[in-house]
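Removed: one protein chain of the complex. Kept in place: all other protein chains.
Right after this comes subunit A.
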Amino acid sequence: MSSIGTGYDLSASTFSPDGRVFQVEYAMKAVENSSTAIGIRCKDGVVFGVEKLILSKLYEQGSNKRIFNIDRHVGMAVAGLLADARSLSEVSREEASNFRSNYGHDIPLKHLADRVGMYVHAYTLYSAVRPFGCSFILGSYDEDDGPQLYMVDPSGISYGYWGCAIGKAKQAAKTEIEKLQMKEMTCRELVKEVAKIIYIVHDEVKDKAFELELSWVGEVTKGRHELVPKDIKEEAEKYAKESLEEEDDSDEDNM
């Protein structure tokens, strides 16, 4: 649904005649230019996967992370303008830390998503600032409340999800995610599926090399958000690559 908002799109404090705030919509376009990030909630945890495009062979492996630790039990995967995302991860960290300082316990994820969403929303109200050009997915696991997954977009709105995708291949990723029965899966099973989805949606032609960033939080990590251990990640990537080859083979058979 693209349209040019000539004249009504110069500042976030202006509505267009058909009731849209174009600056916020343009911010969402910035997210769509970035590579894909997905988050899926399963029976006993949450898994994040990010397709990190490698623009130069000189990059150090593992640098330029797109998955952040917000609190011990909360992880955040981002897409869009990375600088904006980093600043928001700091904001989220302060929110979580202040909550713990005031109330003595871990911040519930819904509350964190609401608070950071409010912060993001504040930047859509004034002409003096621009909206944040990033969306992010927050995930956590708690013994009592179980796994939780929320996504916040540049308008400041947040929804709870069982699975969501942001970035350039979000539509393709969503289709793949919908095929999964995530409510019955465990984190260990889900890690492989997340890796597979990232490999599927990666466009070999347009974007050459990419690095897969995988993280999880759940019963398997005792409620701590961590990067997936190297051996499990390698197993997941192997599964992903093999699944892709199988599909290629079956395509050939069909031909």
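Note that in this section contacts are C-beta pairs under 8 Å (C-beta built on N, C-alpha and C of every residue); 3 or more make two chains touch, one makes a residue touch a chain; residues count from 1.
In the analysis below, contacts and distances are computed from a predicted model.
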Protein name as given in UniProt for the chain not displayed, "Bifunctional peptidase and arginyl-hydroxylase JMJD5", "Guanine nucleotide binding protein (G protein), beta 5a", "proteasome endopeptidase complex" or "Myotubularin related protein 7a": "proteasome endopeptidase complex"
Residue touching the undisplayed chain, where the options are A:D18, A:D144 or A:E204: A:D144
Candidate in contact with the missing chain, chosen from A:H105, A:K206 or A:K230: A:H105
Touching residues on subunit A - with respect to the absent chain: 101-105, 108, 110-111, 114, 144
